[in-house]
Structures are given as structure tokens and as C-alpha cells.
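Only one structure is covered here, and it is reproduced in the block below.
Shown here: the complex without one of its protein chains, the others still in place.
The chains carry the letters A and B, assigned in the order they are written, with residues numbered from 1 in each.
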Amino acid sequence: MGTIRFRFIMVALVVSFFAVGMAAFLNYFKYKSTINNIVKSRVLVVGRGIENTVQASLQLGMQFAELQQLPQMMAREKSADRLVRAIDVFDTSGQILYSTDSGRVGQKVPTVWTSAAQRSKSTEWSTDETDDLVAGISIKNAFDLTVGYLALRYSREEVERAATTAGREIMLAALASFVALAIVAPLALIVVIRRFERDLRTLEAAASHLEDRNQPPPAAGSAFDGAINHLRASLREANKALDDLRAKLDAAG
Amino acid sequence: MKFVRILLALGIASALLAADGNAQTSQRPYRIYAITFRGMTDVERGFQDYFTSHRIPVQITFRDLNRDASRMPGFLEEIKRTRPDLIYTWGTSVTLGVVGTYDGYDPAVNITDIPVVFTLVAAPVLAKIVPDLKSPRRNVTGVFHVAPTEAQIRAMQSYRPFKSIGILYTPTEQNSVVVVDEVREVSKRMGFSVIAKPLKLDASKKVTAEGAPEMIRDLKAQNVDWLYLPPDSYLGTQAKNVIIPAAMEARLPTFASTEQLMETGALTGLVSRYSQIGQFTAYKAEQILVNKVPASKIPVETLTRFSLQVRMDVAEALRLPPPLPMFNYAELLNAPKEPAAQ
Partner (left out) sequence: MLEKNYLWRVYWRLAGVIMVSVVIALAVVSYFSHRVFDRELVPETEQKAATVGASVRALVLKATSWGVPFTQLYGADQTFGDVFEENPEFTYAAITDSDGTLLFSRGREPDGAREYFHAPSILAVGLDPTATWKATKVGNLYFIAMPIASDKPLGILHIGIDGKFVDNVLLEVLLDVVVVLVVSLFFTLELLNFMAGARLASGLGEFGQQVERMRSGDFTATARVRANDEIGRLLRRIDAAIDHLNVRYEFLVGELEDKLRSATGTRRDALKPAMTALESIRSRFRFGSAPASAEGDEMNLNRIRAPLFAFILAEEMTRSYLPSYVNQLLVAIPGVSPQVVIGLPIMIFMLIVALGQPYLGSWSERVGRRRAMLIGASIATVGFAATSLAFNLYDLLLWRSLGGLGYAMVFVAAQGYVLDRTGHTNRAQGFALFIGAIMVATVCGPSIGGILADNIGFRASFAVSAVMAMLSILAIARLPATEPRSPAARPSRAPRMREVMALLFNKRFMTLTGLAAMPAKVILTGVCFYLVPLYIVSIGNTSAMAGRMLMVYAVMMVMIVPLSATLSDNSMRRDRYVSIGLIISGLSGMLLLVSDSFLVLFGVVFLLGLGQALSIAAQSALVSEHCHEEIRIYGHDAVYGVYRLLERLGNAMGPLIASLLVIFWGYQGAFVAISAMVLVCGIAFTIATRGYEFEPVTATAP
């Protein structure tokens, strides 16, 4: 029965590893995505302020390509929150019209930005496929035509740093739990397995006494008692019938 | 020698091909014939800006009626002669002059085979330019500029909620009457009451502003929360001198349904920016010219977003500051002269 014991304990360990591992993994990812969302919404608050200004100017009849006050305003907003690295405003073809980083004006934004913007169902969009994280707002005009986009770049650092600290702690907790589990669970299992093994042993013992007619049934308590008794009863019956036959044969001479 | 000749031939051929390709990529500009009513407005500027910013080559011929309808036949004749790709018309009367009503146009006079895009028409269906906004069913489409009545009522609501509004209107102006009916319908749905007072008519059945201030005072006495100014041309002429002052005296906030009414001094109004209207009209033109969509399949629409204008000096005088969220999106006019008392 040694191998059975070992195998069941293996099962316990594998399942515990899976369960504890999944739980830790879920907690970690939830944490990471929550932090991500918090940081992203912070950035978008800044973005909305800028979008508001752009909309007000568009409403007044200014052309999207001629918003002269915009760079100033963008610089002001950027300095308000240290998280934001750079702010770009670009048109539908991807060409940057205004930027807090003046060198970028005239360049094209990465295509993932425009595709993320177009894929989004609302005016807000984001992408994490580039080095920096980007959150953006699509700017629509008074008849719902998209005239351009606003993109705020912020560093992954804040999120990553928070995630690694938390991740480490969660993993430690998970590891500790798993180790404790690996010690406690097998012990508990063995209690159950022992009963199982004892049943099987009783079974084998009883089997070796199957044909003993005079042996009283061994101390019961195993789950197989019923079966063993049936076996003995069946054999007894058959033997009795054969004894009867024997007797009748003998009586007949 | 043969080799050189082959090379030469190849060279010429490729040059020709390149030139031909070039000619094909440089699109011949679309010819638009534009008829205005009172000269260049922001609408025309917006119209042109759209083509520029979208890099669509257009050649626009501007003709101005200068409020003189007798010029129209000359323009129509020029259209038939020069056959532009698209016609642009400003306002209801110009549009009707070019295309006529949908059920009574004259094919000999009106244009039917060149697509027409109209702008700044207040009520295209009422004016019988198109039978239905969603499907014009003729070679005419365009943009109207008055915000839907429900949107206006909601704008009023968002400034200050109300239980009852008062309206002054000209009973002989079809436009106005229709709008008053629309307001009544919205009032049933949104649960507020409407008190509409028609302006008086004089002996020759012409409308007059006589008694308007008393009517306004009555409205105030009847506890209306707002005075709504419908898109009414006569009212527009009287607003600045008669209506608005009376409303201010009665301490009644006023809501303007058009930009002109707003300019006369109302507290707030939902207006469409003319340049945006012009751009939208150009967008419709682009559908016809570049995307080759027939005009009959392009719905007649208005802007999805309007400008909410607020006169801050009036707000201060009435002691009705706009709600805080409005400062985010409203167009604020006229800062008050003295700093507000803290």
C-alpha cells in the first residue's frame, strides 16, 4: 500500500499547488490591473481637461490645426501631475500637431496608437504595447467626426514598482501557505488512507479464512464486512448443499 | 544601335507612364457653384476650411443674391451653362429658388440633374424642400441649424430645472407656431406646463409688439420659470429693445433658440456655430463628390453637439449663476464689469 499512499499525497500536493498558485496569481493580477486603472484614470483626468479646452476652441470656430494656445496649456497640465511624461495631440493620419516635447511635432505616432483609438468603443482608449503606457482621448467635432486624438504618455514605472512589491509579498504568503499545506495535508490524508488500507488488510485477512467453517467472523468494522459475510454465507450454503449430497450418497451406501 | 533604340523606347514609355500616372493622381478639382444670400458668412468660411484641411481640391464659384431675388434667374442660367459638379445654397429662399418645392417644382426652371447641398435652412420639411429628413428622395440634401426642440428644453433644464415656461410668438409665422406645438408635445412627455401667448395683430392683421411687456409681466405672475424665445423672425427684431428688457425687469430668465436671438441679450441659448454648420455642409458635399453617394441617399441632418452660450452679465443681474458643471462646456460671454461681491 505504500505506493498508494505516496500517490495520493502527490495528488494532494499537485492540487494544493494549483489552488494556492492560482489564488496567488489571481490576487497579483487583480492588484496589478487595479493599480493600472487607478493610474490610468489619473492620467485621463488631466487629459479631459485638455480635451475640454480643445473642444471649447473648436466650438468657437477655430480650426483643429490652428489652436495656438494649446501647447502652453498642455505644458501647464503636464507640470500639474508628475506622472505624465509627455502629451501629444495628433490628427487622424497620425501626424503630431502639438506636443509638450516640441521635437516630436510633425512626426508620426506609432500605429498601435491609432489602431487602439479606432478600436475603442468610447472616446477613451489606451494601449500598453509600447515602452511607455499611453492613455488617450479621441476628439470629435460637433457632428461627431473625429478630428484628432490626444495621447498622454506615462511611465510604466509606477505601476511596475507597485506591482513587484505587492507581487513579492503575495508570493511569499502563497509559498508559506503551500509549505504549511504540504506538511499538514499529507498528515490528514494519511489518517484517511490508513482506514482505507486497514479495510483492505481486513479484506485480505478474511479472504485467507474464507473457507474456515468454524472460524468466527473476525473483528468487524471495515466497510467490506457485508461483502465478506456474503462471501462466507454463499460458500457456506454451497458447502452445506454439497455436504447434504455427500450425506445422502453415503446413506445410500 | 538597336540596343540604344530599345532603351530609348523604354525610357519614353516609362516617362509617359509616369506622366500619365501623375495626371491621374492630381485630381481635377471639383467645381462647386455657391449662392449666398447676404455675402460671406462664417458658414462659407467653415465650408471652405473643411476642404482645405481634408485636402480635397475644389473650385468654388461664389454668387451673392445680396437679398435681391431678381438675381436668381441669372444664376440659374449660369448653372445650366457651366454645369458645376455641385450647387451650394444658403438659406431657405435661395434653396427654394434653385430647386423649388418637392411637390411643385418646375423642371424647366429648377435644377434637378445637378446635386444641391443646402445650408442654414431652419426647417427643411416645413419649407417643403424635402419630404423627409432621413430620405430626401430628390437630388437635394443639406444641413439645418436649429437645435431640436427637445435638446433645447433639456438645455434649459440643465441650467435650472423648471415647472413651467412661458413663450411669446408670432401667430402668423408658420415656423413659430410649429415650434410652439413641439414645445407643448415635449412638455407632455417631460411633465411641465407651457403658457404660450401670441403677439397681438393690428387692424391690418400684421403682428405688433404692442402689449408685449404686459404679457411678460403676466407670464411672471403666472409663475413661469423661463421665457422661451422661439425661432421667430419678428420676435428677433423686437427682442433687443422690447422683449429682453421687459424680461429682465420681471426677473425672468430667457432662453434663445437661435444665434440671432442669443445676440439680442438672452441669458442662455443653444446655438450652432456657423463655421461648424459650414463644415458639416462640406462633409455632405464630400459624400456626394468624392464618395459618389447620390444626394437622395444622404439624410438631412444637423449638428450632434451645439454650443450652449451663457451671458454672464445677465446671469449676475438675475442672480442665476450657471451650475458648476456647465463651466466645463458652456461658452461664456460678457464677464461682469465689477468683481463679484464675495
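Going forward, a contact is a pair of C-beta atoms (placed from the backbone, for glycine too) under 8 Å apart; a residue touches a chain by one contact, two chains touch by 3 or more.
Everything quoted here is computed from the prediction, not taken from an experiment.
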- For the chain left off this view, which of A:Met62, A:Leu97 or A:Leu189 is in contact with it? A:Leu189
- On chain B, residues whose C-beta touches the chain left out of the figure: 312, 315-316, 319-328, 332, 335-336, 339-342
- Task: Could you list which residues of chain A touch the chain missing from the display?
- Result: 1, 4, 7-8, 10-12, 14-16, 18-20, 22-27, 29-31, 34-35, 38-39, 41-42, 45-46, 48-49, 80-81, 162, 165-166, 169-170, 172-174, 176-178, 180-181, 184-185, 188-189, 191-193, 196, 200-201, 203-204, 207-208, 210-211, 223-224, 226-227, 230-231, 233-235, 238-239, 241-242, 244-246, 248-249, 251-253
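Here, only the chains that are shown with their structure count from here on.
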- When the centre of a chain is set as the mean of its C-alpha atoms, what distance in Å lies between chain A and chain B? 55
- Mind pulling up the chain A residues that touch chain B in the complex? 52, 55-56, 58-61, 63-65, 141-145
- Note on the structure: Per the touch rule, the chain B residues reaching chain A in their complex are 42, 46, 49, 53, 272-276, 279-280, 283, 301, 303-307, 328-329, 331
